[in-house]
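Missing here is one protein chain; the remaining ones are kept as they sit in the complex.
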Amino acid sequence: MKNITFANSINEAIKVAMSIDKNVICYGLGATDPKGIFGTTVGLEEKFGSERVFDMPTSENAMTGVAIGASISGMKTIMTHQRLDFFLLAMDQIVNSAAKMHYMFNGELNVPLTVRLILGRGWGQGPTHSQNLQSWFAHIPGLKVVMPSSAEDAKGLLLSSIFDPNPVIFLEHRWLHNSSSEVPDGDYRIPLGKAKKIKEGNDFTIVSMSYLTAEALIAAKYLKQFGIEVDLIDLRSIKPLDIDTIVSSLSKTGRILVLDTGASTCSVASDIISKLSTKCFSYFKDSPCILTMPDIPEPTSFELTKGFYIRAADIANEILQKLKIENANPYKDIPEPDPHDIPGEWFKGPF
Amino acid sequence: MKNITFANSINEAIKVAMSIDKNVICYGLGATDPKGIFGTTVGLEEKFGSERVFDMPTSENAMTGVAIGASISGMKTIMTHQRLDFFLLAMDQIVNSAAKMHYMFNGELNVPLTVRLILGRGWGQGPTHSQNLQSWFAHIPGLKVVMPSSAEDAKGLLLSSIFDPNPVIFLEHRWLHNSSSEVPDGDYRIPLGKAKKIKEGNDFTIVSMSYLTAEALIAAKYLKQFGIEVDLIDLRSIKPLDIDTIVSSLSKTGRILVLDTGASTCSVASDIISKLSTKCFSYFKDSPCILTMPDIPEPTSFELTKGFYIRAADIANEILQKLKIENANPYKDIPEPDPHDIPGEWFKGPF
Amino acid sequence: MDEKDKFKLIHKSMFNLEENQNSEINEDIIKRTYYMLKKIRSVEERIAEEYPYNEIRCPTHLSIGQEGVPAAISTLVNDHDYFVSTHRGHAHYLAKGGDLNKMIAEIYGKTTGCAGGKGGSMHLIDKQKGFMGTSAIVGNSIPLGVGLALSNKLKKKNSISCIFIGDGAIEEGVFYESLNFAVLKNLPVVFICENNLYSVYSPLSVRQPEGRSINLLAKAIGANVAHADGNNVLESRKVLKEIITKIKTCESGPWFIEFDTYRWREHCGYQFDNHLGYRDENEYLAWKKRDPLELFKKNNQVLIDYGKIDKFIESEIEEAFRKSKTDPFPEKSEAYQKLYAE
Partner (left out) sequence: MDEKDKFKLIHKSMFNLEENQNSEINEDIIKRTYYMLKKIRSVEERIAEEYPYNEIRCPTHLSIGQEGVPAAISTLVNDHDYFVSTHRGHAHYLAKGGDLNKMIAEIYGKTTGCAGGKGGSMHLIDKQKGFMGTSAIVGNSIPLGVGLALSNKLKKKNSISCIFIGDGAIEEGVFYESLNFAVLKNLPVVFICENNLYSVYSPLSVRQPEGRSINLLAKAIGANVAHADGNNVLESRKVLKEIITKIKTCESGPWFIEFDTYRWREHCGYQFDNHLGYRDENEYLAWKKRDPLELFKKNNQVLIDYGKIDKFIESEIEEAFRKSKTDPFPEKSEAYQKLYAE
């Protein structure tokens, strides 16, 4: 157990996986460069050799197919892209091949592939460096989708992803890379498909994922002073979705807010609301709500992104309104950090 | 006004568009071949010349970018793919370019592009020739998504799509190609973003799209004998979504079933339920429900697709159950057609 | 040992590379090559005969006219080598030793099919034989073949990966990206392009620049290349053998071979379609004169008794269709199984 950052935890998970299984390989643009994909792949080439850890051509589609081909013949491949947005070039391979193969060949083949995609945001990432498309992947039968929210989870979930016999889309929010927590040593795994209860409370359920869990925690703390205790569920896996944990929380609180880092229409949040509305309607004491990014691309300008992201005050505000608590001013009490476009001083442009 | 098939209606819409605007061009794999994309592009090359109507290399990604480039400089491009599944290769261009350009360049550029994607199903199309990914496109800010359900709508919506200044994903269900209806002559347009009320009723709202509207109509007729009158809304546009029409129907019936030709998780259906649950919860007299394809790829075998598709009996059954009418046996009364994998004798394999 | 058993033996030993790698063309190879050539032809023709009865209910792309290359390679690879192929994959599946019964059953959508009925004609698989699947998306299986070669290289296996593609797949960016990577990493892979001049109804002229040589294009990307007459089976075999040997013994890196050939029937389905006018009847007739099967027989007249092999094949096919037709369909509930590997 040691206190390390999310990025180091990713790095460690890969190291552990590569140490215990020589069939694990790891590549991606910049995997072996001096920056090592925000530090997450630093030192791997030195340790495991350039046959197993390598840079690649800017050929996202073919390199995904190469990963699939390697994976169906017994390798366990970890491929990383510095932005999810670049991976749009590889949708044919991930959807028509990776996601389908096990089913379509009746179990003859399976694809133990982990695709690490880094979600951008802040510092003027703009419209094509900031997309959060988890709902796309969740919509495709055959894929698993994971979104860790802490250093500890990053390690445990990544190790499970790597050794999962199916293709896993592993989404890392860059704003988490420098956050840290106690992370168990060695081959530490957290099962995919199980959510984590971060906080227990009876008044309101918050379902969250990835970086938004950090914001939700701030909101939860703030809400306490109004006597509101929230049940905070971090999804960990987007697919398979741990609907049972959500349902059981809803059955207790009767009130729910689902957060999502992606655009609103056809989001994971809207899907969860639909599942609850169709399956356990009677549990609702009040109408459910969601907080997602708007159906708008992310603009670049510093000023245009002010107030653009979901943050603690939005979460608190939503819940206060739902509970009709009027003597609160969350936007004043939890002001947007200045500058608002970085998670902390460590996060510098230009990239 | 004349009675023509859906395929002919598409053909006519393109002819009208190309006649009134010389900047309209039309291309796609097979656009000029003897079969003319299920008949929809037959005769166009002869009429408008091979500069404006042409076949193309099997290069879906670049050809989408070419369409975008042509469109930002004043052409209005119609590109067609015989299966939506092939278009997965072009997600970078459609999402990172077409969908973003107007916003990201602050209105300097716009992309009057229509992408016709044909949805397969039946006759063993199997896992990679039958995907219905409307929710993907709906999730992307900046795209419009259209799904006609009749010959008349096909013409009216396609003409509006072609002359819309934005990128439009136009999804044609192949099972509709041979259906026919009265279609107005000439430049007939139906506005995008407005749903169509197909049937008025006070007991239950059905929201439908594309081929499922045909099944919903059968179900509606069947339900009548139990005294159930449904309000049947055909979406026409998936995005922009005409939520107002849905809300006003729900406010009347209090009960709703949303159909979707796509997989369940993060579907358009689930999004509609979420919008209703969060915005007009109090209108629900009962929990809402959806009928979608399962979160499973479509298998190929004749036997495996039996009962796999949503059809009238499923729709009727869902509503009968919701209304707790027990003396009905829709599965017996509306048996699955045999063979179930074709919409009619005209639909023959192998393609 | 009666004739039938003898041929079975041939069939069984067909994929034993060690035995045959270095042998010159001899009677055994002639027999086995003919067997495969004829088998592919006869299987495909039987499918064409059965198709109109509407029991085969999936898109089906026949290799009639294009049997030469698969037959040529069939005696050059073993179960540790990999094949990946396309929508037009029957011939490659059979050439790799894929089980005929399982292929026909798959086309009929039966539970005994190689993909349990889930995949159909466009999704054949025989992992035991190193046949790692076909794809219904043009170009889609190319990088998979490269990934298989990468895996072989990392595991230091002396095996190759063969990627079968058509001339249309050349137009997909993924072909270019995949070949670039294969060359970069010097992978043991052969790209085998069966150039049949058409993609569906589209001739090369509407898809690729005039004067384009596909193999020279591949060469500029960095592959070693060859170009051969795909309807001349023994010439094709010679080229393939040399190249496979080079890859296995000298680690020569990726090769790209363009084989000229021609599809006789419609792109998808069982009928002849020259009347549609997308290609010239004379072009078809000229290619038909160069039937790989007839040419092969003409060039190897005295050596073997083709009739006996033909009979054996007939019995194999008879059995495959008889079984497949009567084999059970999968349970409907199977449709919902095996989404994820456990």
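For reference, chains read A, B and C in written order, and residue numbers begin at 1 within each chain.
Basically, a contact is a pair of C-beta atoms (placed from the backbone, for glycine too) under 8 Å apart; a residue touches a chain by one contact, two chains touch by 3 or more.
Computed from a predicted structure; not experimentally measured.
The undisplayed chain touches these shown chains across the complete complex, A, B, C.
Contact with the undisplayed chain is limited, among A:Cys26, A:Val42 or A:Met56, to A:Met56.
Interface note: of B:Ala31, B:Ile78 or B:Met101, the residue touching the hidden chain in the full complex is B:Met101. Screening A:Gly124, A:Pro240 or A:Gly254 for touch with the missing chain picks out A:Gly124. Residues 25, 51-52, 56-57, 59, 61-75, 92-93, 96-97, 101-110, 141-142, 144, 165-166 of subunit B touch the missing chain (whole complex, contact as defined above). For subunit C, the residues touching the absent chain in the complete assembly are 171-177, 180, 183-184, 206-209, 211-212, 216-217, 219-222. The chain not shown here touches subunit A at positions 29-30, 32-35, 54-62, 85-86, 88-89, 123-129, 294-297, 299-308, 339, 341, 349-351.
As a working rule, only the chains that are shown with their structure count from here on.
Distance from each chain's C-alpha mean to the overall C-alpha mean is smallest for B. With centres computed as the average of Cα coordinates, no chain lies farther from subunit A than C.
Put simply, the C-alpha centre of subunit B and that of subunit C have 37 angstrom between them. The mean-CA centres of subunit A and subunit B are about 31 angstrom from one another, to the nearest whole unit. Subunit A and subunit C have Cα centroids lying 42 Å from one another.
Residue numbers of subunit B whose C-beta contacts span two or more other chains: 61, 85, 88-89, 126-128, 294-297, 299. Contact of a single residue of subunit C with at least two other chains is seen at positions 115, 117-119, 123, 135, 137, 173-174, 339.
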